[in-house]
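A single protein chain has been removed from this complex, and every other one stays in its place.
After this line comes chain A, so read on.
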């Protein structure tokens, strides 16, 4: 197979295993491209992409924008905080107005789950979901799996634990879908209050003891506690959370093996991981960021090749 089975990237849920492999194989080539003296290819010079960010973002937005520019696409940026959304315009109206300016692809982050799916049914453009509420963040999951594949050779058969605020995390859900699709074993670990009910129905195991989870895993993906999405208190204090679910160098060194530490960023140093863990050799956090550009280039390139002339 050398073509994606989908016309939009709305979530990992809609992808097949072959799609992920195709994205990774294409990303391998782009990773070589972004390490050249001149890091740019002309493939998408006749494509215009709108980055619509209805929610704050730093690295995802930069990573997408860089990926688009490395492919020579024309890029326009939009942030909800400076737009007519504040004046009461609907999502479809906003996007259709932007599309009237001859835009071929929309990369969108939105606080509401399903915003991408809704848009894909109502407007005529290729949609890439850059995070929709607590639902999915497909490119993050792809770059996480790509980084595991790069570090350990393969994703299939590996034990991966996702630690932290699973309840409010789109990264967790997309990662679970992606890892299961590739044949990895997945556990989630966190305080009971931050684990969604029925999470086991996705085929993952639940572990509330961090040490047990780390003893079991090859890779630990540490998530941030999303205070901005919390309406009530889910744990007594940040200090107590850090003591129970924070990874420290002492804890890592006391394990009987060397595990890989990942984090989608932004890191709250001293909460989910300490500084010496984040900066240790076991951490591949900055590799994830580099791979993010290559993976997003692959996604955009493969989707653009399906846009009809």
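Going forward, a residue touches a chain if its C-beta (ideal position, glycine included) is under 8 Å from a C-beta of that chain, and two chains touch if they have at least 3 such contacts; residues count from 1.
Rule of thumb we're sticking to: contacts and distances are computed from a predicted model.
Visitor: Which protein name, taken from UniProt, belongs to the chain you can't see among "Sporulation protein", "Uracil phosphoribosyltransferase pyrimidine operon attenuation protein", "Extracellular solute-binding protein" or "Cytochrome c-type biogenesis protein CcmE"?
Guide: "Uracil phosphoribosyltransferase pyrimidine operon attenuation protein"
Visitor: Touching the hidden chain in the complete assembly: which of A:40, A:192 or A:229 does that?
Guide: Checking the options A:40, A:192 or A:229, the one contacting the hidden chain is A:40.
Visitor: Which of A:208, A:226 or A:305 sits in contact with the chain that's absent?
Guide: A:305
Visitor: Which residues does chain A use to touch the chain missing from this display?
Guide: Contacting residues on chain A, toward the hidden partner: 2-3, 25-26, 28-29, 32-33, 36-44, 46, 71, 301, 304-305, 307-309.
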